[in-house]
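Selected chains only, in their assembly positions.
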């Protein structure tokens, strides 16, 4: 049996449009029979943080950063035309009109299609969240660092940094 | 005859500097004998929208978004130092001093060098423009979705997400 082609995505950005692009590619790749890995780092960790519940983080600095930067797939914003939330609201309306899944729905979809979601442990600290499974949604299966990502990337047909 | 090496660029950003970087790489790649594809998505669609004429879009929401986000290669802005347009104006002066083509000139050049320009149909809807040939410049030959991009990318020596 031939080995599956691999697609690896590093998601550093927490911008709504980049998160959407990443999941479009991941789910399309999976539907084309590729083995897909998504590695979330820096602001990208916001995408896979739990939407509900409070994350206990130690230290005043982490608590503050965590409060300012709550994250979660439902709080992602466009990089432009934010306009006090109007741009985001419009984009979400247009996504619904175009029958495009929300980031939340994309995460479930991707996970069900076998896309592997990985949280970068090296950058949890500087983003003010504990590097523990409890910080993230249940769909996130792996906690790993940069070496893990490069090892996936070196075996991939396509690797993108988003 | 040996097959040509392929270079595939996904352009999600509509920032002036990223558009310039994309076209520098595309035209350099073409001059090195590579077969180059550029896939424009999300804000990147602004780069290849027509500069003149009004785009008819249906629905109030699309009309509003289209008005706020007129796009076109001549309206791209720097991601930083915009300063009410001063930064953009300075950058464009410095580009002229350095004999660097404008984005407009780069599009013509790339097209004449055989670079394939592709508009992402999946994101036209959420960017408020009709997914039709008439939305875009004449240099744009293909309208396609994420599967088309991944299919180009899997056959490419170099794929970059810009």
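Per-chain numbering from 1; labels A and B assigned in written order.
Here is the rule we go by: contacts are C-beta pairs under 8 Å (C-beta built on N, C-alpha and C of every residue); 3 or more make two chains touch, one makes a residue touch a chain.
In this text, all values refer to a predicted model and were calculated from it rather than measured experimentally.
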Checklist entry - Of the full homomeric complex, 2 copies appear; what's the total? => result 3
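We adopt the following convention: only the chains that are shown with their structure count from here on.
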Checklist entry - Between subunit A and subunit B, what is the gap in Å from one C-alpha centre to the other? => result 25
Checklist entry - Which residues, counting only subunit A, touch subunit B once they are in their complex? => result 5, 7, 17-18, 20-21, 24-25, 28-29, 31-32, 34, 79-81, 87, 90-91, 93-95, 97-98, 100, 157-162
Item to check | In the complex, subunit B residues that touch subunit A | outcome: 10, 12, 14, 41-43, 59, 61-62, 64-65, 68-69, 122-123, 125-128, 145-147, 149-151, 153-154, 159-161
